[in-house]
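Just passing along the structure, written as structure tokens.
Not every chain of the complex is shown here; the ones you see sit where they belong.
A and B label the chains in the order they appear, each numbered from 1.
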Amino acid sequence: MNKRICWLLAIPFVSVFLDLLPASGQEAQVKLSDATEACLSCHSLYSQGIVKDWQQSRHARTTVRQAVEKPDKERRVSLQALEDARIASADVAVGCAECHLLDPKLHEDTFPHNGHEVHVVVSPPDCAHCHPAERTQYLNQNKMSRAHGNLAGNPVYRSLGDTVLGVKRVAGRGLTISPPSEATQMEACYGCHGTEVKVRGLKKLNTPMDPIDVPDLAGWPNTGVGRVNPDGSLGSCSACHARHSFSIALAREPQTCGQCHVEPDVPAWNVYRNSRHGNLYASRKGAWDLDAVPWRLGRDFGAPTCATCHASLVVDAEGAVLFQRTHGFGERLWVRLFGLIYSHPQPIDPDTAKIRNQAGLPLPVTYEGEAASSFLIPPEEQTRRRMSMMTLCQGCHSTQWAALHFEKLAGTLRDVDEMVRQATLLMQEAWAEGLASRDNPFDEVLEMLWVEAWLFHANSIRFTSAMAGSADYAAFHGGWWGLSKSILGLHQAIAVKRSMPAERP
Amino acid sequence: MNKRICWLLAIPFVSVFLDLLPASGQEAQVKLSDATEACLSCHSLYSQGIVKDWQQSRHARTTVRQAVEKPDKERRVSLQALEDARIASADVAVGCAECHLLDPKLHEDTFPHNGHEVHVVVSPPDCAHCHPAERTQYLNQNKMSRAHGNLAGNPVYRSLGDTVLGVKRVAGRGLTISPPSEATQMEACYGCHGTEVKVRGLKKLNTPMDPIDVPDLAGWPNTGVGRVNPDGSLGSCSACHARHSFSIALAREPQTCGQCHVEPDVPAWNVYRNSRHGNLYASRKGAWDLDAVPWRLGRDFGAPTCATCHASLVVDAEGAVLFQRTHGFGERLWVRLFGLIYSHPQPIDPDTAKIRNQAGLPLPVTYEGEAASSFLIPPEEQTRRRMSMMTLCQGCHSTQWAALHFEKLAGTLRDVDEMVRQATLLMQEAWAEGLASRDNPFDEVLEMLWVEAWLFHANSIRFTSAMAGSADYAAFHGGWWGLSKSILGLHQAIAVKRSMPAERP
């Protein structure tokens, strides 16, 4: 079938497609650009799932002009004036062409396709035409935008990743570890952190019509939060606003965050799901409005999801703004629960690969517990952020409830960090005695026990405390049971090692 | 802003608030007491999430009179006659004041607040003004009401808790264990079991208006099932009927129970969630009515949630009562699956701290498997309860199906208990040989393996069997795999210990 026939065939389908648009007042009248109609003429046949997804999106029923002209608190775009948008038309729906044809010269993955210069990977700078504040906040304040480089560019974290993901091979009485394959890295660490998407050239693709040449992409497919895109930009908006409905409701669903933030290392989703908040979400979500902008506390939702505390514009019943929308996510985070290897104040800069602690390691705290303070937010900023979070808590809890909750958190962090310190003392003893080699601190059984202490069990307790999670995640489900078992197990394993002269290097 | 201004400002908001009440017939006409209106005048601005939650509750749309006058099976209160209630008015909604101002002299946490004597912690005796039967059943029949004391007052369990939660510190070649901090105890064991809430005095609190003096509470916030309240009472109704909607529907949601009853130690929620029953709940809940009273089998719900078998008033299609509501929860429980260290008949008294087995330990069974029978329900009561549960099963299953199901359970418990017995024999050998010290039976690696056998893996199998859970929870997900690995691991660890002369004490 050649292209002209396809166009002819397409006409009835486009009509069908237009019929499908929801008839909800003004928004149903939205015109499509000619270019988008051309895309749809074929792609409503091929990749129709994408088209259907988009059809159900707000993008399909809104023009940029309508979006910009909404009352301030109802706006879903941060673009202030139409002329700033650098878009072809403000009076058509935001369709295929409006994103995939933007700034073709900036995208290394642009290829000619049926008379258009299409790029495959729509990137944050594309979205920023209408959502500039979100892109800027995400890039400049959110560690997630740097998730690729913060891992790939940090020798310690990278060594952990390479050690875990590399194939171990028997070599005499020892084991060697090969560097991990591209596939395995994409599957594991960079699945969430984001790959580096590179254009390797063009490749011929057989399609239901003529064969076409498309960019041959490495590191693809991937929607990791810190993806390095072919235009050099960082991040993937579709990590949370999944393709192609770009839904704010989806980004407010806690399980969206749960795609990456799962136990044992970042158990936020698991802890939330079994918490009172998570229970209320699961039990009552059907009566909530996760799509509302602004998001009204107590009306549109009855308990926080992740987005409530970390991202969304929240207003009270009278419409007064309780919190401004932020894509920085750290606005109300003072302490970084995620132990590296201890909890510590949030980093100042989202680029954490440049942190060096007093021991010269790219870690925010030394093994002895001294924080790399010059890279971390100072006490007054910590206080400001904690007070900001407390204000949100007070939407549903008394002042004392909220204050004591965070007092308890502080106590818990002290205990947990102290336990990690003791596990580290044992590990340092083992290194000093030659029972394990510090050259690679992650490739021996003793070291894995130590890592589990601070990366798995301590985090389980920390997140449980911060998020008022199910107490069992601090007790027996990982938690203190796991942390205690790690340190007793490490202690015991060291004793066994000591009694095995033949095993010493 | 001072209080008078606040009152003036409040007037339009109260009007707004009244508008919000759902207009569902008679119930929408419910008046608020003056005291409650006073509370709302400020708190619909501050802590508005609480107010919204309450507004959506039945309490906000019902008077005590209306509740009492309902037909018997539709009643949600057990109060029989209005004059027994000792409440100010039976003709106003059950608002803030109706609970937080009750019996001020009985509550040690009562404080003067804007001309009222308010207490912070609403306790079961407060709820009992309208729900006396529920309170009495919960207190006298339900082990959960004693969850604090049953742990804190039992030297064995307390020692387990203290050992797990205490910070372990390196001391020479050994480890010491400090007593756990207040924060960590609240976070872990007492998060579910309930804290002891004590008034430490008053403290100054900065509010958006004048600073106020409020009770300074220890052990707060907490909604554990066995919370010891400032009035000396036991329990927290909001553990299941969460604040401030006090919903019966929420208490019937299985994930409400799942806030505490999670793997690995009490895996009821996990087992349920992956069971046929749990699947039907998750798949069809949208078409069920979890709020209906009475709860009609096959109409309002198509598969049991936790509440169906353990608590709710269930009727058949003709309205005939299949089961009376009970807050005792043990009504249809004959065997206690939760191994301590073996399964055993349910205790007679919810206060289990007073149990002493033949070895003098505060455990319902000796390590050798002999039950402390005088503290446990006798065989005829076990039979009565099993038959009662079977009747419920027969609502949806044939007589034979139900009978064989529980026959299988009996066989499974025998096998699992026997495996625990063998693990205990190994442990006793290790204690006898001095490979571990019995002084604290929970603080060594060997002992943790033993504990995991009876507390984690055995329970996974027991709950799976009883609740017809996903077979993998009896096989590889914990289950027999874990139980086998525990006993083989313990056996192996003992062998290693024996070969390490230097490690022996």
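The rule is short, and it goes like this: a contact is a pair of C-beta atoms (placed from the backbone, for glycine too) under 8 Å apart; a residue touches a chain by one contact, two chains touch by 3 or more.
What you see is a predicted model; the values in this text were computed from it and never measured.
**Q** Going from the 2 copies shown, figure out how many the entire complex holds in this file.
**A** Total copies of the sequence across the whole complex: 3.
In this section, only the chains that are shown with their structure count from here on.
**Q** Would you kindly give the rotation angle relating chain A to chain B, two copies of one sequence, based on a CA superposition and rounded to a multiple of 5 degrees?
**A** In degrees, rounded to 5: 120.
**Q** Could you put a whole-Å number on the gap between the CA centroids of chain A and chain B?
**A** 34
**Q** Please name which positions on chain A make contact with chain B in the complex.
**A** Spelled out, the residues of chain A in touch with chain B are 274-276, 278-280, 282-284, 286, 297-299, 302, 316-318, 394-401, 404-405, 407-412, 414-415, 418-419, 422, 425-426, 429, 461, 464-465, 470-477, 479-481, 484-485, 487-489, 491-492, 495-496, 498-499.
**Q** What residues of chain B sit close enough to touch chain A in their complex?
**A** Interface residues on the chain B side: 13, 16, 44-53, 56, 120, 163-165, 167-170, 173, 175, 180-184, 186-192, 203, 205-207, 214, 217, 220-221, 223-224, 242, 245, 249-250, 253, 255-256, 258-260, 262-266, 269, 286, 443-445, 448, 455-456, 496, 499-500, 502-503.
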